[in-house]
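Only one protein chain is missing; all other protein chains are in place.
Going by the order they are written in, the chains are A and B; count residues from 1 in each one.
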Amino acid sequence: MKKVITGNHAVSYAAKIARAEVVAAYPITPQTQVVEKISSFCADGEMEAIFIKVESEHSACAATIGASAAGARAFTATSSQGLALMHEMLHWAANARVPIVIANINRAMGPPWTIWTDQNDSLSQRDTGWMQIYCEGNQDVLDSVIQAFKISEQVSIPSMVVLDAFFLSHTSEPVDLPEQKLVDKFLPRYEAKWKLDIGNPHTFGGLTGPDRYYELRYNLQKDFIRSVKVIDKVQAEFKEMFGREYGRVEPFMADDAEVLLVVSGTIASTAKQAVLDARKAGFKLGSLKIRFFRPFPQDLVQKHLAGKKSVAVIDRNYSFGSEGIFYSEVKGAMFDQPHIPIYSYIAGLGGRDVAVKDILGIAELAKAGKCDNPTWWGVKL
Amino acid sequence: MSNKYEVKITGAKDMPPMAASLGKMLYNLTGSWRNIRPVVIPEKCTACSLCWKFCPDFCINIDGDFPVIDYDYCKGCGVCAQECPSEAIVMEEETK
Partner (left out) sequence: MKTTIPKEELVSSGHLACQGCGATLAMRYTLKALGPNTIYTIPACCWSVIDGPFPYTSLAVPLYHTAFETAASMASGIKAGLTIRGKGDINVVAWAGDGGTADIGIQALSGMVERGDNVLYVCYDNEAYMNTGIQRSSSTPVGAWTTTTPPPHFKKELKKDLVAIMVAHRIPYTATGCIAYPEDWIKKVEKAISIVGPKFLQILATCPPGWKISSEISIEVARLAISTRKWPLYEVTDGKYKFTRMIKKFQPVSDYLKVQGRFRHLTEEEIDVIQLQAEENWAELCAKAGIENEFAAQLAEYTEKVKAHHPQWFKVEE
C-alpha cells in the first residue's frame, strides 16, 4: 500500500510493521514526529508495544537496552544532542550485544543551536560498535529499519538507521508500506539466545580483567566481519520478497565514470540528478553511494574505485583536527590498492543546501584535479 | 586456584558473545582472607541463630544444635563473635 509520508513517519510505520515491542524515546527536533506517530499507533491499538516516556535520551537508550535484554524487540529514535547524550549507552548496547535499532535524524551539533542537517552526530559514534545505514529517501528509511532488525538479531550487533534532518525527516515522498503478513514472514518474532530469564539465570556484564576482555572485543569484530555476508543475504531476501534492491553501496553510472563521486544521505539522491545532467552534457560523471558505513564496505569501495581517473568524496561532516570522515575511510580502504587520485570536498555542514549545481561544481574541480584536500565547497571567506 | 566450581575458558571460542556468567563465586575460597578465625564453644550456645543471621558471608551452618563455621569462606570479620549474646563464639589467631 502506497502512502505519501515524511521520513519521520516512514520510521514510525517501519517500527510498527517490524513489530517493535518496546519503544523508549525522548523528543528532540526534528525527530518528534517519529515518536508522536508511534505514540498514537500504541494508543489506537494499531501497535502492540509499550511506549516508555523516558526523561532523557540517556535513559531512552538504557531502557531500550533493558527491554532487549529481557527478550523483547526494542527501538528508539533521536537526533544530534540526544544521540550525543546516549553516547555512553551506545557503547553499552554494542558491548552487551543487544540487537536494538535506533533511527537517528542527522542534525548538526550545537552550539550554536541548529536544527538542520549534517552527519557529525552519527559519525561521532562510529567507534561505538554499531552498524550504520545512511538513507537516501523515505522508502530507503522504511525498508532499512525493517532490514536492520533482521540483521541485528542475527549478529547481535545494534543498528543505527540514519536520515537527513528536514530533507527526509519532514519531506513527504510516496512510500510503499509492505504487507504485514509478508514482513512477519521476513522478520519473525525475536527470540534471544541470551536474555534475562529466571529459568536460566545469568549475570551480564560482570567485572572482566585483561585476561578475558580482549577476546570479548575480538568476538564483536568477528561478528562484524560475519555481518557482511548476513547483510548481503538479508538484502537479497528483501529483494525477493518485496521487489526492492539495496546494497551496502549503490553505484550509479559508476562503471565508465571519469569522475566518481562518493556520496551518502540525500546528497546521494541529488548527485544522481547531477550525474544525469553531466552525462547529457557529455561529461562521464558517476556516483557511488555508501549506504552501510559500518561495517565499512572496504571490499566494494575497492571494487568500484579501481582504475578511476578521479574520485571526489563529498563529506557532509568533518572530524576536526583531521579530515572529512567518509574521505578518511575511503582513502584507508584504497591504501593497498593501485594509486588513484581521491579528492576531499566538504559541503553542507549545518544544513547548507547542496544542490545539483554544487555537485556539478565539485565534479568539475575533481575533473581538473583541483582540490585543496579538503576544499570547503561554497565557504564564504 | 582449581576446584569443582572452576569455569574453564581457553579463548574467544569458549566465550558467550557478551560477558555472561557461567559459574558461581563459590569458586572463590575467601577463607584465605582471614587473620583471625571464629571458634564455636558448643556448650555456651543457646541456638539463637543470631550468628547465622548477621554473617555477611553466609558461611555459618545452623542445621545442627550449634553453629558450624565453613572455614573455606569465612573472612574472619568477627561479627558472629561480637553479636553472640552468650559468648559462644571467640576469635582466635589464624594458625597456618
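Following the convention adopted for this analysis, a contact is a pair of C-beta atoms (placed from the backbone, for glycine too) under 8 Å apart; a residue touches a chain by one contact, two chains touch by 3 or more.
Computed from a prediction, not measured in an experiment: that's the story for all the values here.
Touch, as defined at the top, links the missing chain to these shown chains in the whole complex: A, B. Between the chain not shown and the residues A:Gln33, A:Thr64 or A:Asn317, the one that touches is A:Thr64.
Interface note for the absent chain: among A:Ile198, A:Ala281 or A:Leu381, the touching residue is A:Ile198. In the complete assembly, the contact with the undisplayed chain comes from A:Ala74, out of A:Val11, A:Ile38, A:Ala74 or A:Leu220. Touch with the hidden chain on the side of chain A covers residues 21-22, 24, 48-50, 52-56, 58-60, 62-72, 74, 88-89, 92, 196-198, 201-209, 212.
For chain B, the residues in touch with the chain missing from this view are 5, 7, 9, 15, 19-30, 33-34, 47, 49, 52-54, 56-59, 62-65, 70, 72-73, 75-79, 81-83, 91.
Rule of thumb we're sticking to: only the chains that are shown with their structure count from here on.
Chain A and chain B have Cα centroids separated by 52 Å. Per the touch definition, chain B reaches chain A in the complex via residues 9, 11-12, 15-22.
The touching residues of chain A, when paired with chain B in their complex, are 95-97, 156, 194, 202-206, 208, 212, 215-216, 218-220, 222-223.
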